[in-house]
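Shown here: the complex without one of its protein chains, the others still in place.
Order as written gives the chain letters A and B; numbering starts at 1 within each chain.
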Amino acid sequence: MLSRAAETLYWMARYIERSEDITRLLAVNFDALLDTTPEEARAGWLPLLTITGDDVIYKKAYAEIAPRSIIEFLLWHPDNPNAVTACINRARENARTVREQISSEMWEHINRLYFLVRDVNRNAVLDNPGEFFSQVRNGSQAFQGITAATLTHGDSYEFMQLGFHLERADKTARILDAKYLHINSLGEDPAAAYPQLIALLRSCSAFEPFRRASKGELNLEKVVDYLLLDRAFPRAVLFCLNRSLHALDTIGSDNSPMLKSEHPRRTLGRLSADLEYLDIHELLGANMDPYLDKLLYSLNAIGDDVARAYFNTRVILPDSRPQYQQQQQQQ
Amino acid sequence: MRLKIEHITTFSYDHPISEAYTEMCLRPQDGAGQHCLSFSLKTEPHDEQLNYRDRFGNDISHFDTIQPHNQLVVAARSVVLTPDHFVQSMAHLSPLDEFDFLQGSSYAPLLSEISALAESISTPGDPKASALAIMRHTWGAIKYEKGATDVNTTAGEALALGRGVCQDFAHVMLSACRSQKIPARYVSGYLYNNGYSAASHAWVDVYIPGEGWLSLDPTHNVEQNGQYVRVAIGRDYADVPPTRGIFVGNAKESMEVSVKVDAVL
Partner (left out) sequence: MPGRAGSEQKMVEKSVLDTLYDISQFYDEMFEATGQPREHYRTLHEQLGSLSMEDFAEKHRVADASFLYQGITFTVYGQESGIERIFPFDLIPRIIPFEEWRQLEEGLTQRVTALNLFLQDVYHEQRILREKRVPAELVFSAKHFRREMMDVTPARGVYAHITGTDLIRDKSGEYFVLEDNLRSPSGVSYMLENRQVMKRIFADLFGRYRVSPVEQYPQALLDTLRSVAPHGYSDATVVLLTPGIYNSAYFEHTFLARMMGIEIVEGHDLVAHNNKIYMRTTQGLQLVDVIYRRVDDDFLDPLAFRQDSALGVAGLLNAYRAGNVTLANAIGTGVADDKAVYAYVPEMIRFYLDQDPILNNVPTYVGLDEKECGYILANLDKLVVKAVNESGGYGMLIGPHASQAEREKFREQVRANPRNYIAQPTLALSRHPTLLEDELYGCHIDLRPYTLYGEKITVVPGGLTRVALRKGSLVVNSSQGGGSKDTWVLRE
């Protein structure tokens, strides 16, 4: 398929996933901090800016850290390139340029999401954002379901899966990165740690699956293990990496396999193997922060490799029509 | 004369660029008494060169580089045998030449100031005398000065400024001749300056009906002689820049040109 089409689908998927992840973070934080003191609340909101990586832009736009400002900033501030509205706008623009590659249902749905975000009463949302958060989340999740149910599961589909899962892996790692040190500092005191652990799990839609998987235990070590290394939970980093690997294996398997995907596949495979054999105890405490930084860096590098291998077809040239010319001569 | 020419152009980029397409109009012509005895064109990074002949009969080489690079060097070397006098007889111009070489062009537009001036020094019915008068006048009206004008200066601007380089002299003369219905074309080439300060050069051909082309250099107020090497012709500079190109990448381009013309025995 055309590199541009692949790239567009990949980014469309990433933006949709990103809008969902940010919205979920907002929702979880909003709920968790409702019953805390204002000082605690402010401290709790701050990591959100680190997670999305846009804290510098925020500080230019707002004088102080206030929950309402942060929600506004992350939902639709015009200067925030990763605001939920910006993500959905870009996802829709991407969808439009590859309109002929996606199903009518997908196009319709993304339009619906776009109009939902565009036309909502913004002040009302800021006063009571819960309903809006869940609408956006549902919108993104439904889009992924519609994609699975209506789009041919070929290269287009796999490029979208690659986008969804690399974005998810990145967000899960970022959330861990932002919360780990704080929760670790709370020590073994359940009263202090539990709400934080629950919020962390909820931020990744992982609370209920974790409860079933962990058989009643709730501690930081188990939670980290689950979010990083679970093979079945769809937001765990390892799951996302393995699903991305599968996508790469599927893409272009019909002709000249591996020629182009060699690069991202190698980086991705290495990272996945690294996690597979990881001993979680080695990471706990002070080692966690550098490890997560390295993980985020590798995820970024995979994104770059994917772009180099599939989206910028610059250097690798095929032999121009070798068989054809031979046939011509024999005639 | 037998002249050896070396023309090296270096494009440098402050960041690597990913794709570049370059066209070069550097090969000395064969014909009208001039013989290009040898010609080599080398590019670095090396890529396959291809050629075509443009509408004016000029040989254009081109190549593309689709790998990241910071610098692009184009080196043209040739040995040329030049005639003492330029002679190109031609009874008729083709319809397109007749049209193109009488029209104003972007560098040499038809302007009322230039037209009035040209008319005042022309001899009606005698295009040759008129062209010579226009050459002499252009030579006197502009003082040769490097840096006074740039590659975008037009005939009107150069004349108003009263200063310029060979390209400006040629454009003024083109405007003036065409305003008097004398077909005139731009010549791009080299001038042997006894080994001093070489650069690419430009002058003008005018058409004398029934006879052919006469080649005049308004920068020096002389007819083309053995020291001139012809490379290309066109309506004005825009048709025959020695190199032109386009690149893909987020970078600033700078260009350096070095030209050497030597006499060989």
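Simple rule for what comes next: contacts are C-beta pairs under 8 Å (C-beta built on N, C-alpha and C of every residue); 3 or more make two chains touch, one makes a residue touch a chain.
From a predicted model like this one, the values you see are computed outputs, not experimental measurements.
Considering the intact complex, the chain excluded from display touches A, B.
For the options B:23, B:157, B:211 or B:262, the residue in contact with the chain missing from this view is B:23. The residue touching the chain not shown here, chosen from B:28, B:156 or B:245, is B:245.
From the options A:155, A:225 or A:305, the residue with contact to the unseen chain in the full assembly is A:155. Contact with the chain that does not appear here is found for just one residue of B:15, B:42, B:55 or B:146, B:55. Within the full complex, the residue among A:251, A:271, A:288 or A:302 touching the omitted chain is A:251. In the full complex, chain A touches the hidden chain at residues 1-4, 6, 96-97, 99-100, 104, 118, 155, 159, 251-252, 255-256, 259-260, 310-314, 316-318, 320-321, 324, 328.
For chain B, the residues touching the absent chain in the complete assembly are 19, 21, 23, 47-48, 50, 52-55, 62, 64, 66, 94-96, 98-100, 103, 244-246, 248.
Note that in this section only the chains that are shown with their structure count from here on.
Distance between chain centres (mean CA atoms), chain A to chain B: 58 Å.
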